[in-house]
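One protein chain is absent from this view; the other protein chains keep their places.
As written, the chain order gives the labels A, B and C, with residue 1 at the start of each chain.
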């Protein structure tokens, strides 16, 4: 189990395999653990780097509120620690926001970028959805019902009714009932509340795939269209009948697009 | 101000104008008042009938939990009271659910049907979103943030930032802070929790328009596609860049489709 | 049967009913006759004005090639003839293009505008589709197969197989086999080949509804999105599982939206 020191914090990370490095940046409620089932497949061809951002998983809890800027510097700190000069990044949701800000600041370090279910701005709508999350944080079941259904598609939820029921029990009883966890969730949510990279997107010229889901009720597909319109070198893929946690609902498509793109040798086709 | 007696309850209704009667069935958080600005336009050509369902607006609060069956009978009661034998119905969201159940039971009384942002079933996903609403009901701000943003499109929310801010103040301080109102909201939400008319849709053979919104994050467009697929005589219209409360975000389109359709004389075109 | 003189040409028109005037501008292959089944419904509340543009229906055949400018002036000529100072316009496809150019030039004469399946520009793609039509014009069956299927949705075509078969016979044997008709079709097609009003759309501030179809394979929905984005006072409606000739595939929706919108008294709603 590996950690490195960032300022006063211990940041947990995991490295698997060899080859071109590929960093995963987690969604807000996720951790390195969330990628367990994908480790083998990714690390067969790439060096997979997982990280718990500040307030995620096994990394330190923050001592006070912060913005995503610190997450960007933590990512930079990890790459320095690992002496990695150039890599590709996959970010989903919150992790995609950190990825975009990292790429904008350290563009020369990034080979390729893959963004799943990411926005370019925490708009008024998303801000108040975040407020709803925070206001429900003192009641585990309320927190579950406020945050979990909306990150899945109704179709998936209906299909996996039993599985979701078990998951609810685990989350309500073991996770959302921890004051420490909930405090970190509140800080993470707040750290994105002023996020807005729209005007800087046109500066980013890294080969990028942007993936959105038809049934994404947190970061709707129009947000990903906006990202692709503004970026210089980005293309859009849409997943029908899929929700916000697309890597979860469509693991095979997630892995296919990601592995395929990251390992392409040539990107300049005539058309 | 008119009332009629349904069992132990006083049910409030309003009637405007003359002509072919057209009944509006409200969404869950709405009341007769919500249609104020539409009264003139509708009542120029039709007899507009508004009703506060049980636990809505000026109608009685329920004495215990119930299902939407009672709302269906309340609608029937009102029509008997008004001696109306045949009419058209517009239902939105919760009101659309009541409309579908009414039409299924009293098919011969319905001339035409218009459904905005309605589902055919409270599936597992929607059920838990309802639970989130109920669990937030003891905190006015939590209730606002849990229920309000999701009924608008992000685009509308961003465009009407100031207006939404005022609305938030009113709702948080004057509406969601009333224990009586919140209790009625909980009962209304619960009354839909077992709703499922999917298998009966094919029995309904009333000329119907079904309108869905691209950015409906409560009753996503796939639900309206399902209704149209199963019904015998229904057609679908989609409103891009519009949220769940489409009559609010697109009043002109709402009125156009509704008035136009209700007042068509002939419906049998060659194709 | 009414005609008026425009330059050297006889222009055929029809007027039905009384009330606020509403002018229909035909798609390229259409004529006043195409609206037969809608005359009663529209003329109950409005004065319906139909016109055969130059090279359409009973109007004169042109003596040489022209641009859509002449169609715009013909429309103006008709309104002068009828002493109409202000009216609403519905244009579909080619007729929508003429409508947009008319509105831009004579904005003060237009009350409301409804555009079905219209583009703002004949782009390179549409230009060559027009070329395909012209190049097939010497063979009636080729012309049928090149122009007709693409103006319907595959779903409609499959549903109306028998009806389409009869239509094919009529069109191939009685219409497309006429050299005179085909020459007029070629001129009409060519008259739109330089059409481009994109940069002028923002000047138009007339209450407008723009309707597109999900299965429009001639003027795809993205074109109508563009129009709505650029115009000042336009809103978009989308018809799922519908093709280019939406008035044909969805007569009830066509009439509902059109009649409803044209006859709204008030257009300024708070939101």
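By our rule, a residue touches a chain if its C-beta (ideal position, glycine included) is under 8 Å from a C-beta of that chain, and two chains touch if they have at least 3 such contacts.
Predicted, not measured: the structure shown is a model, and the values here were computed from it.
K.L.:
With touch defined as in the header, list the contact partners of the absent chain among those displayed.
P.N.:
A, C
K.L.:
Of C:6, C:157 or C:261, which one is in contact with the hidden chain?
P.N.:
Once the missing chain is taken into account, the touching residue is C:157.
K.L.:
If I consider the whole complex, including the chain that's not displayed, which of A:82, A:186 or A:238 touches that chain?
P.N.:
In the full complex, the listed residue that touches the missing chain is A:238.
K.L.:
Out of C:120, C:148 or C:171, which touches the unshown chain?
P.N.:
Considering all chains, including the one not shown, the answer is C:148.
K.L.:
Tell me which stretches of chain C touch the chain missing from the display.
P.N.:
On the chain C side, contact with the omitted chain comes from 123-126, 128-129, 131-132, 135-136, 139, 141-142, 144-146, 148-150, 152-155, 157-158, 161, 164, 215, 217, 220, 222-223, 241.
K.L.:
What residue numbers in chain A mark contact with the hidden partner chain?
P.N.:
37, 40-41, 44, 156, 160, 163, 207, 209, 214, 225, 235-241, 248-253, 255-261, 263-267, 269-271
Going forward, only the chains that are shown with their structure count from here on.
K.L.:
Determine the shortest chain-contact distance, in steps, between chain A and chain C.
P.N.:
When the steps are counted carefully, the minimum from chain A to chain C is 2.
K.L.:
Given that chain B and chain C are copies and touch, would you call their interface same or different according to whether over half of its residue numbers are shared?
P.N.:
Answer same: the two copies use largely identical residue numbers here.
K.L.:
To the nearest 5 degrees, please report the angle of the rotation taking chain A's Cα atoms onto chain B.
P.N.:
Rounded to the nearest 5 degrees, it is 180.
K.L.:
What positions in chain A touch 2 or more of the other chains?
P.N.:
Not one residue in chain A touches at least two other chains.
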